[in-house]
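Apart from one protein chain that is not included, each protein chain of the complex appears where it belongs.
After this line comes chain A, so read on.
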């Protein structure tokens, strides 16, 4: 198997694998976002609050993603850090209709960015301002302002409004992340 692996890699047939973490507060739509990328036959129809984490795999146009879909419930958030070390990128999902808890999300984000494992790595962070279809949802610009993203200068980041139920905006975001990760991989090769 090892031989074919390397052969496939060499020929460029096999997609490169990357690990990403999907983070965010509870009920922000992380599992739903990941569910959207899964092939139709394995899609899950009823989504329940995640306990602990889930591992899901999906593919974008040129990368194979392994997503660690972490639980956003308060009691499990301190377990996120166990998985920081191995991840190549972060998808941070924000419930843009939940203005009240936006500060909590900001706190969690700050903690995350200050964590010793991530602090000195130039790791791409993709933000989904999710639930854009909800009537009193804030715009992605407002959202990035509320999250204080303008101060985030040492990591590449991107925010896009999304609706995980319909899939609107998700591909745009993942395409950006793919590009960023590929750049990192290229740089590593050199």
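Operating definition for what follows: a residue touches a chain if its C-beta (ideal position, glycine included) is under 8 Å from a C-beta of that chain, and two chains touch if they have at least 3 such contacts; residues count from 1.
One rule holds in what follows: contacts and distances are computed from a predicted model.
> The hidden chain: which UniProt name fits, "Probable cytosolic iron-sulfur protein assembly protein CIAO1 homolog", "Coatomer subunit gamma", "Protein kinase domain-containing protein" or "Ribosomal protein S5 domain 2-type protein"?
Going by UniProt, the chain not displayed is called "Coatomer subunit gamma".
> Using the document's definition of touch, tell me which of A:85, A:122 or A:145 contacts the absent chain.
The single option touching the absent chain is A:85.
> Which is it among A:37, A:53, A:128 or A:157 that touches the chain not included here?
A:53
> Residues of chain A in contact with the chain that isn't shown?
Residues of chain A in touch with the missing chain: 17, 19, 48, 50-55, 57, 66, 68, 71, 76, 79, 82-83, 85-86.
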